[in-house]
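A protein chain is absent from this complex, but the other protein chains hold their places.
Up next is subunit A:
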Amino acid sequence: MTAQTRQTDAPAPAETAILVEDLHKSFGTLEVLKGVSLSARKGDVVAIIGGSGSGKSTLLRCINFLETPTSGRIVVAGEEIAMRADGSPANRRQIERIRTRLGMVFQAFNLWTHRTLLENVIEVPVYVLKTPRAEAISRARVLLDRVGLADKADTFPAFLSGGQQQRAAIARALAVDPSVMLFDEPTSALDPELVGEVLTVIRDLAAEGRTMLLVTHEMKFAREVANHVVYLFEGQIEEQGPPDQLFGAPKSARLKQFLQTVG
């Protein structure tokens, strides 16, 4: 499955799933994001690449307000997040509601260790979205089956490999039927031999038209699965465009150098 065929599969007049405008984020005096604008239509897979400290994870974490932006505009599925002048969320309820539409997958998996995989997957549907338990369970079983963990439903996360945990974390994110999935370096904490199984799951999601923002170090994978790639350098977008253009014929000298070093 390539980015090209994905694009032709996408519905023609695609609506905007995520819009980020002039996003700034400072930690104290350190400005990590210096005015980043980004948009993703429904069905887009946007890969965000860049060196460490370029602000790519911070950008992703600002979108669901795990980090509070300093200023800017964020619109998720047509709804603008109300922000005060200092960038803090004006309405906690709104943030909580929008977060349930954004399925996040973390570098460190962050499965809830005191609950089994099945309990992890039904947690948000049952206790946040108030889905009837039986319905949530049957859906969760389907999702666990999809990521190849049907037989591990009653296992606690600590008994699983990193790859299995990350696949379960993806099932947990899918359980809220998110408008947009946010992947924060989903394979960076995995042993090399376990990366493949997680990428396979993400690839399948891309193929079925899930909207995704993907912060990643896997350049080959980004090129294969994304239809838009953003290269961040020191908190600004240095270059962006279709993957073939970005990876095949990069214009920016910094991007060229970055691609050489990461291989």
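Note that in this section a contact is a pair of C-beta atoms (placed from the backbone, for glycine too) under 8 Å apart; a residue touches a chain by one contact, two chains touch by 3 or more; residues count from 1.
What we mean here is this: contacts and distances are computed from a predicted model.
Trainee: From the names "Cbb3-type cytochrome c oxidase subunit", "Multiple sugar transport system permease protein", "Amino acid ABC transporter membrane protein 2, PAAT family" or "YdbS-like PH domain-containing protein", which one matches the UniProt record for the unseen chain?
Mentor: "Amino acid ABC transporter membrane protein 2, PAAT family"
Trainee: Among the options A:Leu19, A:Leu66, A:Ala207 or A:Leu259, which residue touches the chain absent from this view?
Mentor: Considering all chains, including the one not shown, the answer is A:Leu66.
Trainee: So which bits of subunit A touch the chain we can't see?
Mentor: Contact residues on subunit A toward the absent chain are 64, 66, 95-104, 106, 108, 110-114, 123-124, 127-128, 156, 158-159, 172, 176.
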